[in-house]
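This structure is in structure tokens; I'll ask about it shortly.
Only a single protein chain was left out; the remaining protein chains are all shown in position.
For clarity, chains are labelled A, B and C in written order, and residue numbers in each chain start from 1.
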Amino acid sequence: MWKWLHPYANPEVAYQFTGKLIPWFNGIAFILLSIGLFLGLAYSPADYQQGETVRIFYIHVPAAILSMGLYFAMAIAGLSALVWQLKLAHAAIAAIAPVGAAFTAIALITGAAWGKPMWGTWWIWDARLTSELILLFLYFGVIALGNAFEDKSQGAKAVSVLALVGVVNLPIIHYSVEWWNTLHQGATVTKFAAPSMAMSMYIPFVICFFGCAFLAGSLICKRFQGQVLARNSLRPWVKQLALAEDN
Amino acid sequence: MNPALSYRQAFNTILKRDLKIALRHRDDIVNPLLFFIIVITLFAISVGAMPNVLMTIAPGVIWVAALLSTLLSLERLFKNDYQDGSLEQLLLSPCPVFILVLAKIVAHWLVTSLPLILLAPLLAMMMNLHPDGYLALFLTLLLGTPILSLLGAIGVALTVALKKGGVLLSLLILPLYIPVLILATAAVEAATMNSPYQGHLAIIAALFFASLITAPFAVGAALKVSTN
Amino acid sequence: MNPRRKKRLTIISLILFGVASVTGLSLYGLSNFVDVFYTPSEVHNGKEDGTLKPEVGQNIRVGGLVVVGSVKRDPETLKVSFDLIDTGPMITVQYEGILPDLFREGQGIVAQGKLIKPTTLLATEVLAKHDEEYMPKEIADAIGKHHKPADYN
Partner (left out) sequence: MLNASNLTCIREERILFDALDLDFQPGDIWQIAGANGTGKTSLLRILAGLMEPENGEVCYQQTAIQKCAEEYHQDLLYLGHSPGVKSELTVLENLKFNLQLCSQDTEQCEKLLEQVDLFGFADTLAAHLSAGQHRRIALARLWLTQAKIWILDEPFTAIDKLGVKRLEQRILEHADQGGIVILTTHQDLSLPKSRYQTLTLERIFS
């Protein structure tokens, strides 16, 4: 069943494959984000309660979902690095972490900008906000730990353990708004029931979300390529690649 | 062929050795305690003129001080063993790594956190803590400090092979400590306001069991990576 | 049963016991979790069958709806006072400062501050809470949802 996946576990194939993906991802991200942001910022209606400020939603929510999704992806890469000794997962972790940290930071900053006019405060120490901040710290920890090791594969394994331990935070972030009386409103689009959002706002959101996701995908592929090269610098194919580049 | 060592025997052997070493190396016990006392004294001095302010920040300050002094003592957990080669010997012993790790963590807790818990009421007095908060403080420290030792051990195990692990350790560990800190201070605050805090305590206990069953395995994996 | 399997069984049962205690304790904890958050009727009667009434001088958070027609602004300063209500009796909130955009009569808000009389809160912070539903004004009007309160329980 997994046989078709096998060739992709080869660094060279993975390098070529992600190389082919990047232009596609870039293109799709560009198209979706321009349509989505245009719809979201200019075309979609203002909210009945929040007026124009609701437009922050189109950036804030995709960034927040991706911040958690990318952490989860990183943890899965960590699991495969530890359990199945998958070398490519090492590169994947190092590729994902900074991108995830960036999206977490975006979610926090746009959240603060949204909270000031709506709630009346930039920041409040409630469960959702605090746990998202912890997520950012975890990303920083993962990046710092990975950089601290001289030996890259040893560092990647250490990072895998940390990433797996940090996964506990994800359900806390997601359910915090339901468990505790937080100021942050409940889930709108990531709950199982139909989204509690008018279609004229939901569609721009979906487009924006996929735009951001493809942007993240493209950034990660680019970083992944760099990591694969750095981790396989001894292999003949990397040397050929470097020679071809020189000419 | 001798029968393999039972898990309990292995646990006891390591626990005894670590306690013996700690008792011969008293600085390791005394220094974090002194640190704990000094941090709290500093707070008490800096806001000393306002007993009410002191009273409101007391739970938070005591807990943060406890957390920092645990962090300070954590490095000792594996560093010496790593440097003199006995960590390798432990990893190669015939019993599973998580038993050894658990024994070392228990020893660490007995040596550093237990004296701290016993000393806490005195410092709570210095911080002018509301009398209703004493029991809650004691209970949260009793349930919460083992979590600090367990989670901290993961961070130490990850950084033990690094030369400059100290600052990195706090970057890795402190975010994981935040939930315990929030719950514990909220519990003590609730107690001083005479409202029930068994909900907080139950969640801290849940965190304790969760870290008890996961941390030893994570530490084992981390140690294997570090000695690689 | 050989000793090896017995050992493994012991460990697995200990882990299962741990998992069970984690679930049990967290379920119990979450259902008994009391934070410093009150509704106006809880300020009057205390939480859960009237046992825990906040006392005067205590710092609390109160969440409720702004009673329509109760907002009194001082024309000279930024002082404002209004009533908060949920399902029962209401309390008065006094505040000095800039109110959030979303603040309006009928809106759900969270006020944080000190209880100065049994039913009067001197707020240091007034925050607006909005719900997770987003819709354009026309639709909201059409379904008569204009000032549907945020849910507090």
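In the analysis below, contacts are C-beta pairs under 8 Å (C-beta built on N, C-alpha and C of every residue); 3 or more make two chains touch, one makes a residue touch a chain.
Computed from a predicted model, the values in this text were never measured in an experiment.
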Shown chains touched by the chain that is not drawn here: A, B
Contacts of subunit B with the absent chain, listed as residue ranges: 1-5, 9-10, 13-14, 17, 20-21, 24-25, 80, 83-96, 227-228
Positions on subunit A contacted by the hidden chain, ascending: 85, 150-152, 233-234
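By our rule, only the chains that are shown with their structure count from here on.
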Which of A-B and A-C has more C-beta contact pairs: A-C
Whole-Å separation of chain centres (CA-atom averages), subunit A against subunit B: 33
In subunit B, residues with contacts to at least two other chains: 210
Multi-chain contact sites of subunit A, meaning residues that touch two or more partners: none
Of all residues in subunit B, those that touch subunit C in their complex: 3-4, 7, 186, 189-190, 193-203, 205-206, 209-210, 212-213
Subunit B-touching residues of subunit A, taken from the complex the two chains share: 82, 130, 134, 137-138, 140-141, 144-145, 148-149, 151, 154, 157-158, 161-162, 164-166, 168, 172
Residue numbers on subunit C that touch subunit A, as the complex places them: 30, 33, 35, 37, 63, 98-103, 107, 110, 125-141, 145-146, 150, 152
